[in-house]
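Take a look at chain A:
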Amino acid sequence: MRRKSVIFNSLIGAAALLTSVLVGTSTSQAVADGPLAAYDAAHAGGTLTLVAQAAAGTLDPKVNYTGQYWQIFQATYDGLLSFSYGTGKTTFKVVPDLAEALPALSNGGKTLTFKLRKGIKFSDGKPVTVNDVKASFERIFKVSSPTAGSFYNGIVGATACLAKPATCKLDKGVVVDAAKNTVVINLVAADEAINSKLAVPHAVINPASAPSKDAGTTIIPTTGAYMIKSYNPNKSLILVRNPNFKEWSHDAQPQAYPDEIDYKFGVTPTAQVTAVENNQANWAYDPIPSDRLNEIGTKYAAQVHVNPLTAMWYLPFNVNLAPFNNLKARQAVSYAIDRAAMVKIFGGSQLAAPVCSFLPPNFPGHVDYCGYTKGATPAKPAKAWGAPDLALAKKLVKESGTAGQAVGIVVSDDDVNKQMGVYLQSVLNSIGYKATVKPISGNIQFTYIQNTKNKVQISVTQWYQDYPAASDFLDVLLGCASFTPNSDSSINMAGYCNKALDAKMAKAKALGVTDAVAANKMWGAIDQEVMADAPVAVAFTPKQLDFISSQTKNYIFSYQYKMFVSQLQVK
Partner candidate 1 sequence: MLTFIGRRLSAMVFVLISISIMVFLIFFATPGVDPAARIAGRGADQQTLMQVRHSFELDRPLPMRYISMMKHLFVSQDLTSYVNRGAKVIPQLSQAIPATFSLVIGAAIIWLFAGIFFGILAASSKKKWIDPTIGFLGIVGISLPVYWLGEVVNLITQSKLHNSVFKWVPPLGYVGLSVDPWQWFLHLLFPWLTLAVLYAGIYVRVLRNEIMVVMSEDYIKTERAKGASEKRILYKHATRMSLITIVSLFGLDFGALVGGYALLTEVVFGIQGVGKLTFDSLQNFDLPVIMATVMYASFFVVFMNALVDVVYAVLDPRVRRV
Partner candidate 2 sequence: MSTQKVILSIEGLGKNYEIGSAFSRGKDVVHAVENVNLEILEGETLGIVGESGCGKSTLGRMLVRLETPSAGQILFEGEDLANVPAKKLRSLRKQFQMIFQDPYASLNPRRQIGKIVEEPLRIHGMGKEERKAAAQDLLKRVGLDQNAYEKYPHEFSGGQRQRVVIARALALNPRLVVADEPVSALDVSIQAQVLNLFKDLQAEFNLTYIFIAHDLGVVRYVSDRIAVMYLGKVVELAPAEELYANPAHPYTRALLSANPRMDADDKRERIILKGDLPNPINRPTGCVFNPRCPKVQDICKVESPLLMQIGNRQVACHFPDNE
């Protein structure tokens, strides 16, 4: 998942299997994998105050696509399945939530059968029924959920719903039986990642009476520990305990500690830090401004939590436009960029690590390798990135015949991105291009660089995983299907389309349904093959830094949604 403007989003995704070991850092508390500790009623109560620069838009869980609110939705809404509470890698596990158990598969993985828990009520007092479940799935299409066409298009009947959302009926795709309290979901084809897709907020269960368009700021009744009291995007989001909530699964939706959560908006990042330091707020949402890092790392070290993210910062080249329609030109830049320098701009080696594989560390399919470091080639990669190779880069530029060409670098206009742009300009100039930086508002940069009409040659962007399957990275970002010329929604910014690789990726996906380990091995090979072609240059993988006030206790990091908000203790 991409971060929202200047803001880190949570890493969102489900871990089917995480084979690689998480990279430990000196600052991240080594936490053993395990279940959530038992509820300690002595610490219940109080008001938790969270601060952020801006609200994250609509409050409709089926439409909102930001980590900022997905973190909140975990404590408010429930799906049939959800990501587990717990510690360590447990937080990547999908567990049954409103369903009694994980689905029973039949029909070659194409049919999923759930049994709905009994006795759960919405915050408005009405019981959760199978009809609500069916309506909720139809609602995904009715409200034009951003993932309707990518996550849920495999449900039988989805194609018609996508074409005509207003009259969406999933009579064959989601079959419910009120008497037996069962829900059967029929897929067109088996899907390796279906459990994860059913566990994210876009698949939560809303009352059948929820509006059939984006609810925006109107409040939809919840099932979780909290319900929403009020929402004003320019001021605050207030959550209070859901009076109808009774814990049914300690893993899926545990009882919460604070009585109320006040999420305040319109506080600048530096004011957020000050507020947390002065115990006026419990937690700062936005990244800590670089000039405050040293201060909190020394004076407030005990309140800082750093954890790895499966995400990356990368530079998409436009492979259809000079000079980067030339392989050597792309490789030259990949060799030339000093990833350590970029890490420095980001905040130092404690907050990010250089990488050059497309799949980030800790990600299914990731292999430790680097083809673009001093003394290595894509064919003979090193284990890790060491240093840039400017001499080789200059040579490649000369060989490519693109030396002296003008290159525009399009970056967002926030501090860090702009600095990345300025740095890249220096690098591109030093290897023989005439580079200019074009910083544009972070709110449109992401769509701007996608549209081929805008003729962007190279840009800086970020990707934070959606669900932890290699297909999400490689297929979504570099598959032929993700490239639509002249559209603002063409996530394959490189415009890279390699038919042979596409076929391989399809094969790997199919293999994933039956043999995840073998599939991931295949993805690893695809990764190296793609990077030899260098449609993008990967720079580094960032880490998550949480800064909480001294009076805030019980910080638990979730690999899925970052910090568990409902488990923080203020008493």
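Inclusion criterion for the candidates: all candidates are chains of the complex that A comes from, given by their letters.
Brief remarks follow.
The rule we apply is simple: contacts are C-beta pairs under 8 Å (C-beta built on N, C-alpha and C of every residue); 3 or more make two chains touch, one makes a residue touch a chain; residues count from 1.
All of these numbers come straight from a predicted model, not from anything done at the bench.
Of the numbered options 1 or 2, all belong to the same complex as chain A, but only candidate 1 touches it. In the complex of the two chains, the chain A residues touching candidate 1 come out as 1-2, 54-55, 57-60, 63, 65, 144-150, 153, 162-163, 165, 213-218, 232-235, 266-268, 270-271, 274-275, 278, 280, 440-441, 443-448, 450-451, 453-454, 476, 482, 484, 487-489, 491.
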